[in-house]
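In this view, the complex is presented without one of its protein chains, the others remaining in place.
Right, chain A next:
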Amino acid sequence: MNLSQEHLSVRTTCPYCGVGCGVRATPQGAQQASVAGDTAHPSNFGRLCVKGSALGETLGLEGRLLHPHVREDGVLRQVSWDAALDKVAAQWRAIVAEHGPDAVAFYVSGQLLTEDYYIANKLMKGYVGSANIDTNSRLCMSSAVAGHKRAFGEDIVPVSYDDLELADMIVLVGSNLAWCHPILFQRIAKAKEARPDLKVVVIDPRRTATCELADLHLSIKPGTDVWLFNGLLTYLHGIGAVDPAFIAAHTNGFDAALAAASITPEEVAQACRLKVEDVLAFYEAFAANAKVITGFSMGVNQSSAGTDKVNAIVNCYLVGGRIGKPGAGPFSITGQPNAMGGREVGGLANMLAAHLDLDNAAHRAAVREFWRSPTIAEKPGLKAVDLFQAIEAGTVKAVWIVATNPAVSLPDAEQVRRALAQCELVVVSDVVRDTDTNALAHVLLPALAWGEKDGTVTNSERRISRQRAFLPAPGEARADWRILAQFAQRLGYAGFDYAAVHEIFDEHARLSAWRNTPEQLPRMFDIGTLAGLDRAAYDALEPVRWPLGKTPFADGRYSHPDGRARFVATPPRLPVNQAGGEFPLVLNTGRLRDQWHTMTRTGRAPKLAEHTPEPFVDLHPQDALLCGVREGELARIGSNWGSMVARVRHGGGIARGSVFIPIHWNGQTSSDARVGALVNPVVDPVSGEPEFKHTPVMVDRFPVQWHGFVLSRAALGLEQVAYWTKAQGAGFSRYELAGRNRIGDFGAWARELLEVTDDDADWLEYSDRSAGVYRAVHLVDDRIVQCVFVSPRPDLPERAWLASLFASERLSDQERAGVLAGRPLRQGADAGPTVCSCFGVGRNTICNAIRENDLATSAQVTACVKAGGNCGSCVPEIRQLIAVVRAEAAEAAE
């Protein structure tokens, strides 16, 4: 019998990136569900990337925060909701009474649903009376917001996903789309497959997986994008690729922008450390193709010149009137699932609500009138970095953090820890119990997680989709909007008596239409037609893109009062802190393919952890030589602000002078790998977005006496270990370790580490004492429970085979014989590190298949060993393996 489960499935959206893919979740008993792509969702048409595919593995209540807790004398104690909220309300009220509304703040998140976001923003700006509400979206796309507002008069992304298929050229700037937005990357890949003429240009200091698709890769010097696009503007003007009529009729500021941009291609090549032919090839193609999309992401936004970068790009579109037309436009690709929803409700410290402006008295009055609120914030609040500095300075005395982990993710993360540690009141609403930020909270409030919460999100193409619950609310967890509304009511505010979430959406939709006429307060964000949805209609809401039935700017009208777009003059400037002296290298940060943010969710999925189980620092082999570090060993990376430890890797994609470190690791997953601690707290003067992509650092040896790893079904206490990282495996935790102590009696040391006290335990060991090599495996009833491997060098056996043993209830004699070797002793080959997470196909398996069958395309590899056949995220890596293996074969044949 194979009954369809389809009727039981719930259509919702993925909680990861800004692509906003539709997901079908089918509950499988309590707190479990299977997940598949929603073929009816217009963002992904059923496709899911590896992270989305693994959503089912991230469910379950392990590690969840299920009850309110209050810290008393340093110890968290479970309390009732009433007690927790009463405490917060009392302290909050007292602080506001004594120090005014600007002494309290919210720090929220692009993980919130629009309705949650709306309530937080309304509470803070309309009732508390301060704009001290900022969000982690500040770290992500606030430069795009600011750029859009400067150019268009409103935060509008003038491109839709459909345009990708219509374009003749796609430029990707500072975007590793292949890893960070895989479904969009696959849409482009598919379009290019159908139309090989579709030109793809990647502009990125790193040679990322995205370059796999590129016809041209400009390995730009970090932070010099403005030179490149100023040069493009100059070039387009120079060859007459301009639309004088459009400029005259629909824009302002062209002359000043052109004057500020003036630069020759040769100068660009020098400033950006590029070859002039490559620069010209890019410019010529941009000029020759009318339909060009320039997708940009963190590499543009996370810069002290982020807003100027956005405007330098937009200028190149305005000059040819190439906005609001099919297949063309600047395309900000957002990082978070609901960054755009947050922008709609104005959930940033310098925005109001519904695309209305905080610094406009008429706007403030209109919103206050709509809310019928007692007050309205009159000046911009503190942006993320400033906010935590104000907390440390003591001017902000209470902060409520919702669904984010600033102690990891903000620049100068040590400063954030210091700030929180001395803050009078730190409230955190979260879904997990243990995070670096929660460790500093006075009050912890359990929130509903993905799959339990209900509301709407907006993706990068302005498409509003329902995120629907398919699991029961666990423990005492509550929706974020409900927590905030109940808090507001405790503070005595009217206007928060919502019975259900659709009422909030209705209010939000009505506010978007409030006085939204050409005569009053016109703005393009208007979803008034979605107002008035009742519960059933809201539940049935299909994905819908605003402006409804229109293409932004197709009519040449912009949202500035005069209806014109603005050229913004963008005189180029270098990143604030330049490399040199003690800190000779430039740190670039970013994401990995299979992880998301601080891994609180993705970290729970074993198949995601396998791709990169350990934090690393990627640098050029020659820089490694200069720093005295070697691939595979540990390095300490230090900046003026902090330091961390990571494993040295030569990924091959890094130019000399730069290093790359992923952002995901934190105090829960590693001893010392929060890259945020290093990042300079420098921000863009307009957007306030931090310069995550450019911090001068030094790399140095992290000398250790021994390297090791442990695979263990039970969690370990690692206080004594100098370096550790933890990754989730299937049925075990994987720890990578290194120590500075000399171990005398390895056996006793290992038993203590693994907490094995029984002398008669089934304990296998191998020791080469004089070489400092020790290995032990602990079994119970022939089932592997733990193993530990130690060596003075990082030459430990591969973990993949050992990891696979944790899936079996009984080790066979042959497996048992091999377990101390860390490999199967006779037949059965080691598959190597996982490349394809979906099918669990290892590198060796793939390389062997390529060699033995002379495979030349990734499709052939898929046909042969399945790898790459599901989500396709690993296809670039497979292509690389093909290239490497075939090159080796060719060399061997010579």
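Simple rule for what comes next: contacts are C-beta pairs under 8 Å (C-beta built on N, C-alpha and C of every residue); 3 or more make two chains touch, one makes a residue touch a chain; residues count from 1.
We take it that contacts and distances are computed from a predicted model.
Considering only "Cytochrome D ubiquinol oxidase subunit II", "ATP synthase epsilon chain", "FAD-dependent oxidoreductase" or "Bifunctional protein PyrR", the record for the omitted chain gives "FAD-dependent oxidoreductase", by its UniProt protein name. Touch with the chain that is not drawn comes from one residue among A:194, A:421 or A:771, which is A:771. Residues of chain A that touch the chain left out of view are 762-771, 773, 779, 791, 795, 813, 816-818, 820-821, 823, 825-826, 829-830, 844, 848.
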